[in-house]
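Up next is subunit A:
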Amino acid sequence: MSKPHIIIIGAGFTGVATAHDLALRGCDVTVIERGDICNGTSGRTHGLLHSGGRYAVKDKESAVECIEENMILRRIVPQVIEPNGGLFIAIEESDLSYAEQFIESCEECGIQIDELTPQQALKLEPNINPNLLSAFIIPDGTFDPLRLALAFAGTAKHNGARFRTFTEVEGLLTDGQGNVNGVKVLDRAANRLLELRADVVVNATGAWAGQITGMAGLDAPVQPTPGIMVAYDQRLVQRAVNRLNVPGDGDIVLPQRRMVVVGTTSFDAENVDYIPVTEDQVKLMLERGSELIPGIRNTKPRGIYMATRPLVGGGSGRSIARTFKCFDHKETHGIDGLVTITGGKATTLRIMAEKTADVVCAKLGIDMSCVTKETPLLSYRQYYTIPN
Partner candidate 1 sequence: MNNQPSAKKFLGWFNPLGRNPGSWAFIISRITALGLTLYLFLHLIVLGRLAQGPEAYQEFLALTENPVVKIGELAVIGAVIYHGLNGIRIVLTSFGIGVTRQAQLFYASIVLAIVGTLVFTIRMFAG
Partner candidate 2 sequence: MSEKWTITLRTYRQKEGEAPRYDDFTLDVDPDEYVLDAVERVWAFHDRSLCFRHACHHSTCGACGMRVNGVEKLTCITILRDVTQNGATLKVEPLRNFPVVSDLAVDMGDFYKKNEMVDARAVLPVIEAEIEHPSSAWNPNDAQYIRLSDCLECGMCISACPVAATTSEYLGPAPLAAAQDRGIRRNPELLNIVDSEDGLWRCHSAFECTAVCPSFVDPGRRIMDLRKQVIGAKLGQLFGK
């Protein structure tokens, strides 16, 4: 029986990771991406290799996922990661009151943390707010978004996956009984319409998931929730610096190359193709960022951008559980051949792919289990060295 052919729509983190996973499980994979690798939300992610600390108190399931995946990514793709750890720092009394439940939940989720005195913290990171009250070391890290995706995509390509970039899905092909068995795409570089058949179509378009499910007459419970990120032109810290409190706006500052990136905010948006930057949010980032690292005040912004989180389910803003959902539309709507994966975070791209691949393999009767946990990824440049 020839290899089953899977079409994955979207070459963001989930798309490329799923391609990598399915390629290792004997599938013939084609990834369709309307732009280039990672040009949607994934490219503009904050870049935090999440330790789960931010979610330990209110969303344990997410936190556990994060810490496990954090450790796995450090092992399988070190070439794109700044593994320098992170700090949760308390500036005001209200932050301190959050400390106790924070310590408890981190331990519960298996996130290794150590408390530091302000002097110890300042010795490690001289540029953080000098009048901090307390600090916790936590295994955060940062990564380069595009190269993380290219590492997965390159390895997938090495194992036989094909990537069709600048190719936009115009419609879903069905078998007459409403089951999806392919896609109609426009190759934008060549201005040519094509029809590609597949055993399963995986909709991994993140915040745009609704556009694809819309083509099958369904709506995807994804709530696009953009947030602002501001990159400043000096690397003032070596670690990720988080505000010790309930998740809020501008509560994380990351080092990346020779910059620090302050993020983020959270609001609802309909048209996800272009989210304009608003001045008040830029000011908010400067304010909140400089509460953590005062030195930001005498740096210059280098890049200001919006990234749209694909949050799962109804409800607005931050309250949605920060985990992910994989819908087999056969079970949810009786439409076979279409699987939607949305939600989740950058750090959990591998496990999202694993779950999606499990669903796809179950549909196709492939009983191979996931091996991506132990498979080191090739150099991210392999994506370019292997012809398409």
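Everything that follows uses one rule, which is that a residue touches a chain if its C-beta (ideal position, glycine included) is under 8 Å from a C-beta of that chain, and two chains touch if they have at least 3 such contacts; residues count from 1.
Behind the choice of candidates: all candidates are chains of the complex that A comes from, given by their letters.
Owing to the predicted nature of the structure, the values given are computational and were not obtained by experimental measurement.
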item: Selected neighbour of subunit A [touch, this complex] from 1 or 2; value: 2
item: Complex contact set, residues of subunit A against candidate 2; value: 35-39, 42-44, 47, 78-84, 126-127, 144-147, 165-166, 168, 188-192, 229, 231, 233-236, 238, 255-259, 261, 271, 273-274, 277, 279, 282, 295, 302-305, 379-385, 387
